[in-house]
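Only a single protein chain was left out; the remaining protein chains are all shown in position.
Should a chain be cited, it is by its letter among A and B, assigned in written order, with residues numbered from 1 in that chain.
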Amino acid sequence: MIEQKRMSTTSLEALFQRYKTAGWWILAPRAEGDITTFGEVDSPGDVAAGLIQTTLSPKSAVLPIWEELFRFRRGESGIEVVEAAESSVPTIIFGLRPCDARAFAALDAVFTWDSQDEPYLARRNKVAFVSIACNQADDYCFCTSTGGGPGDTAGSDLLLTGVGDEYLVEVVTERGVELAGIAGELFGPAEGMDKAAHLASVPVRFDLDRLRQVLPKTFDREELWIDQSLRCLGCGACAYVCPTCVCFDIQDEATRHGGARVRCWDSCGFSLFTLHTSGHNPREVQSHRWRQRVMHKFAYMPERLQVLGCVGCGRCSRACPVDMNLAEHLAVIAESGE
Amino acid sequence: MSENIYRPYLMRIAHIVDEAPGIKTFRLTFQDEEAGARFRFKAGQFGLYSVFGQGESTFCIASSPTRSGYLECTFRTMGRVTTALADCDVGDIIGFRGPYGNTFPIETWEGKSILFIAGGIALPPLRCVIWNVLDLRERFKDVSIIYGARSVADLVYKHELEEWHARGDVRVITTVDPGGETPDWSGEIGFVPTVVEQIAPSSADTVALVCGPPIMIKFTLPVLEKLRFAKNMTYTTLENRMKCGIGKCGRCNVGKVFVCKDGPVFTLEELEELPEEY
Partner (left out) sequence: MTGLQDAARDLLQSGEAAVVIGFGGGSAGGARPLMVRDPTSVGDLIFDDRCVHNLAVYLLKPEVKSLGKPAIVGTQAVLRSILQLASEQQVKDRDVIALIPEADGGVRRLETLGEIEGAVSKPDAVLSPEEQNCLDEIASLSREERWRFWQEEFSRCLKCYACRAACPMCYCSQCIVEVNQPQWIPVPAHPLGNMGWHLVRAMHLAGRCVNCGECARACPVDIPLNLLNQVIEKEVAEQFGGKAGLSATASYALSTFTTDDKDTFIR
């Protein structure tokens, strides 16, 4: 049972101070020129206002764009491997959207199925989510087609919904109870607050069940994939703004004395992603790479990891230089029949 | 806190064999002897071998699990990492993490005959199984090896081929592509699929293992089918590009199947279910 409370929007300042005093680092949407990213903030005044969605997702808080998996040194006695220093601090991601909060389940699934990815979990276990429900959406939003919604609580520890000059605060998880407890006196009883009236309307763009049914049977429909992907440029913009894309590369960076094994974001859209050293490429053309992107998120992940690889945030389609619109393409597939 | 799954074992290069032009075999021993004593793997598994500062590269464990205390790998100098590996000397330290992937179900083959078919640099994944089977020789019926390379110089494990040949309890047939023979070559001349067809090994109660370049596999499988080898008793290994080896980096999948977790060993029956993405 999700407990509901109310809080004045003016109490945010005090809430931030309380969290900071309790040792939390706060990441929130911040304007950086014309784009918005999640960065450290001191007070609510630093948080970018009036956003539908940040340009970049909060994924980097748990999966940085590059990170050291470990370091190594060359010494007299040969090679010495040194674990990367524990660097992450307890972090509240504040002001993320419900779609982004749900995205972490997809990341968790990849990094904890079969084997536990320690470098990921070291960060992940220290992150809490205070989300803000959406009161506006744009043409690219399609959370409601992927099982979410503008007021969805899944993945959030606390979910705030703006109701006039107050927030309806939903305490979703145990950690949420802890986060509400830190500043108990800022909250009051939530009677009479109508959440639904203050949520954005996000139309359903495709029937997810239908898509899941049709998609696995479309692998060999070359013409479908060519049709959708001919204009795709094969860059990594969609993957790099995506809150659930996790595919990565591992590289070494070193000097004579030592260095680090480094994990970097990568993208299935790049032609080199699957290229064998022999020159053979299992996904030789962009249509096959586009198919992989769609299949991975909507067929393979649900089947293998029991989680959808997409939360409908729409960032890929906003960022695409040539307007590859994922929801539109998914709708075509869902309606294409078997 | 659990172990960092990306942290490799430190391995000392104990021995290097120059197999063929551009191809070497390393024997590796664990720098941490306790870790070496704990280490277990099975035939068919692979690992990520690394030169610190250059990166990791994926290939199979070429030695048999019946031989403990060391690992062997055979690689061709191709990219940045294998070039750096080839530059290593005996005594140098490299990284290894693994074993990863599934295995050949050797224990289910007891009492059956076994046919190994390999081409070029793809003998190493089978060498692991060959030694495993030969070390338990009495448990199997006939054992045959058909191995081909472009030329005599390109054959790997030349000494072991002779050793297997000399044993008497293994049938060894080596072949080189037309034009690849030397004046004193006593083996077959012809492409692997052709040789298999000519020799027409019996498929009765026989497990077939086929590893080689895609073109060899493509033309050998129909021959085996003609010879009535059962699809669920015909095995091969897939090699897609990998970075993590543990089902996370997202690039080795063939459809929904991870080569690194569900493979690299597949039966022909399983292979036919997979989309063409390898």
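Criterion: a residue touches a chain if its C-beta (ideal position, glycine included) is under 8 Å from a C-beta of that chain, and two chains touch if they have at least 3 such contacts.
As the structure is a computational prediction, the values presented were derived from the model and not from experiment.
Of the chains you can see, which ones touch the chain that is left out?
The omitted chain makes contact with A, B across the full complex.
Of A:Trp25, A:Phe70, A:Trp113 or A:Phe270, which sits in contact with the chain we cannot see?
A:Phe270
Going by the contact rule already stated, which one of B:Thr29, B:Thr83, B:Asn102 or B:Thr194 would touch the omitted chain in the full complex?
Of the listed residues, the one touching the omitted chain is B:Thr83.
Looking at A:Pro90, A:Pro203 or A:Pro321, which residue reaches the missing chain?
A:Pro321
Need a quick check: the contact residues on chain B for the chain that isn't drawn.
Its contact residues with the unshown chain are 79-80, 83.
Which parts of chain A are in contact with the chain that was left out?
Spelled out for chain A, the touching residues are 32-35, 55-56, 65-66, 138-140, 226, 229-231, 233-237, 239-241, 249, 251, 253, 262, 264-265, 267, 270, 272, 285-287, 317, 319, 321-323, 325, 328.
Heads up, the rule we're going with is that only the chains that are shown with their structure count from here on.
Provide the C-alpha centroid distance between chain A and chain B, rounded to the nearest whole angstrom.
Here the centre of chain B sits 39 Å away from the centre of chain A.
Spell out the part of chain B that touches chain A in their complex, as residue ranges.
Against chain A, the touching part of chain B is residues 1-8, 10, 31, 50-56, 78-79, 82, 93, 95, 214, 239-241, 243-244, 246-256, 258, 261, 275, 277-278.
Looking at the complex, which residues from chain A come into contact with chain B?
Going by the criterion above, the answer is residues 69-70, 72, 74, 78-79, 81, 83, 110-111, 113-119, 121-122, 219-220, 246-255, 258-259, 261, 263, 266, 268, 273-278, 280, 282-283, 288, 292, 295-296, 299-300, 303-304.
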